[in-house]
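Below is one structure, written out as structure tokens, with a few remarks after it.
Left out: one protein chain. Kept in place: all the others.
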Amino acid sequence: MKLTQAIEQFEPVIGLETHVELSTKSKMFCGCATEFGAEPNTQVCPTCLGLPGSLPVPNQTAIESTMRIGLALNCEITELSRFARKNYFYPDMPKDFQTSQYDEPFCVNGYLDVMIPTDEGEKSFRVEIERVHLEEDTGKLTHAGGASGRIHGADYSLVDYNRAGIPLVEIVTKPVTGTGKYAPQVARAYVTELRDLLRNLGVSDVRMEEGSLRCDVNLSLHPKGSAEWGKRTETKNVNSLRSVEKAVFSEIERQADVLAGGEEVTQETRHFHEDSGTSSSGRSKEQAEDYRYFPEPDLVPVIADETWVSKLKTDLPEAPSVQRKRLAKEWNFSDEEMRDVVSLGAIDLIAQTVSAGASPQAARKWWLGELARRATEINKELSDLSIDPKHISELDNLVTSGKLTDKLARQVLEGLLNKEGTPSEIVEKRNLVVMSDDSSLLPIIQSAIKANPDVVAKVKEGKLQALGPLLGAVMKETKGKADAAKVRSLVLKELGVEG
Amino acid sequence: MSKITPEALKHLAKLARLELTEAELATYATQLDVILDSVDKIREVAAQDVKPMSHAVGLTNVFREDAVKPSLNREEVLAQAPAQEANRFRVPRILNEE
Partner (left out) sequence: MSEDLVFLTGSEIAQKIKNKEVSAIEVAKAHFDRIEKLDSKIKSFLYLDKEAALTQAKKVDEKVAKGETLKPLAGVPLALKDVLTQKGVPTTAGSKILENWRPPYDSTVVKKLIENDVVILGKTNMDEFAMGSSTENSAYQTTKNPWDLTRIPGGSSGGSSAAVASFFAPLSIGTDTGGSIRQPAAVCALVGAKPTYGTVSRYGLIAFASSLDQAGPITRTVLDAALLNEAMAGFDVNDSTSINQQLESLVQAAKNKNIKDMKIGIIKELGGEGWQPGVLKQFEQAVEVLKSLGAELVEVSLPHSVYALAVYYLIAPSEASSNLARFDGMRYGLRVGDDGEKDVEAVMKLTRAQGFGPEVKRRIILGTYALSTGYYDAYYGQAQKVRGLIAEDLRLAFEKVDVLISPTSPTTAWKIGERVDNPLAMYLADLATLPASLAGVPAISVPIGLASEDRMPVGLQVIAPAMQDHKNYQVAAALEAAQNGLLINQVPDLVSLS
């Protein structure tokens, strides 16, 4: 069933659980480094390995980051919070319990407002936040022996505990109702806005592709008008903003089909697949796990007094929505232009390009034009292209100063995407120098003229529009290096025509 | 009242990843019953308004600075591993995904 059809019969209720890996220097409960990509098992110690006799000592910055996230999300900071043990067995868990929080989390009851375009124009949706709490990450498993490197069919697994113990903040929304057909967009807008907020706070790299921002999508459908909500599914492995939207979208359609067929939706965990944009059923567990939460006896409670909380509040940076308004004014972008910038996640990139010297409009042209096109082509976010905004500024400068034509610029862009170096390096490597001297251009122009007599005739008649193919031929011959304006004037000169 | 049924015992053993023999299940069931009987008496204590005491010490806000300290030597760490490969701990295959 298509979503629009599904929405006619059913109401979706969505919930989003986001895990944020904090960018602290050391781990949550020990002093091990948190460098990404380090050699396996070189950033471990008795505590994060859970060796017998080891004990945890909490990272103050991680706790403050959690509270700052809560404050930025308009949460209430709990006066007395505690860590709790979540008990379950898994090979990536050094202690076979996770030190997390249960009924006394650091932050509760907040909200985040997101704007999405609807048929009736821009609408604001309030996503309420249930809680923000702090816990530790697990080790990393790789699976060996099987064909796909995935867990099914593997002969055995290998564990790297470098990641174990890295601080993780979990942000849980309250069930979001009233989104109707906009559910997918609301979900995406929420995660996007949340990501920007977190980046602003400087607490995490928030790179979904690297795993420092993970999202689980919860969804249920119930017949319109029904007071009872439907069975909920949880979809994991949602690794990009696009996937958040797709996951909600496809799950609404899937559940609608199930319900319309008279069946019940199975309450389960599902696994999202980027390539197909759909999810599959995860292996169901025979019995729900009983985590047997209890207060962590190796840690003492955290008292968040007035003074501490006020200080954190005062030091909060500008909220993203405030920042957006300010930048739109500074850059002189229209509401529509700004909205496009936001929806493509380009604010930061443009800001950096501008501070590197480019004009706001030029920056916008580059990022929202060619680069956005490329990103969509390969199904990635703009930030995933890993292009340095400074290089874009450099590139823009080369074009505006005449050293590059638009066509050549595109080739430089190609080079940037292929990580061939800086714009100047690429220009040199690929020999992308603009041809603008008469001596090199004339021979090419003359052979083009010779090869296109009917075009020449038309032009001489006064039909200047016909110049196109002639200029095209020259550009082709020079592999785009020719200075277009120069070519035009030279051609006209050769033909003895005023233009 | 507080009898742990064999099914309940099996479930608990599973939660605790303990493989118990039938003989063990029988013995433990009896022994646990006796213990639970004696332990049950705490339910008669009127403690609704009492705050649970999870710490003998009255400490709060014990933190450490976000600073890097030396990690263990990897050789030492892996030397104690029951199995290792490619500088990682090698573990048997996992059937249930988390």
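Letters A and B name the chains as they come in the text, with residue numbers starting at 1 for each one.
Note that a contact is a pair of C-beta atoms (placed from the backbone, for glycine too) under 8 Å apart; a residue touches a chain by one contact, two chains touch by 3 or more.
Just so you know, these numbers come straight off a predicted model, no measurement behind them.
*Asks:* Among A:G37, A:P52, A:G225 or A:G496, which residue is in touch with the absent chain?
*Replies:* Reading the full complex, the residue touching the unseen chain is A:P52.
*Asks:* Quick one: which of A:G70, A:P91 or A:P167 touches the chain that's been left out?
*Replies:* A:P91
*Asks:* Which chain A residues touch the hidden chain?
*Replies:* For chain A, the residues touching the absent chain are 46, 49-58, 85, 87, 89, 91, 94-97, 155-157, 159, 290, 292-294, 297-300.
*Asks:* Quickly run down the residues of chain B that touch the omitted chain.
*Replies:* 4, 8-9, 12-13, 15-20, 24, 27-28, 31-32, 34-36, 38-43, 45, 47, 50-57, 59, 62, 64, 72-73, 76-77, 80-83, 89, 91-96
The rule we apply is simple: only the chains that are shown with their structure count from here on.
*Asks:* Centroid of chain A to centroid of chain B, CA atoms only: how many Å?
*Replies:* Inter-chain centre distance comes to 38 Å.
*Asks:* Enumerate the contact residues on chain B facing chain A in the complex.
*Replies:* 11, 14-15, 17, 52, 54-55, 57, 59-72, 74, 77-78, 85-98
*Asks:* Could you pull out which chain A residues touch chain B in their complex?
*Replies:* Per the touch definition, chain A meets chain B at residues 24-26, 30-33, 39-46, 49, 57-63, 82, 89-92, 141-145, 151, 154-161, 271, 282-283, 285, 287, 290, 292, 295, 297, 299-303.
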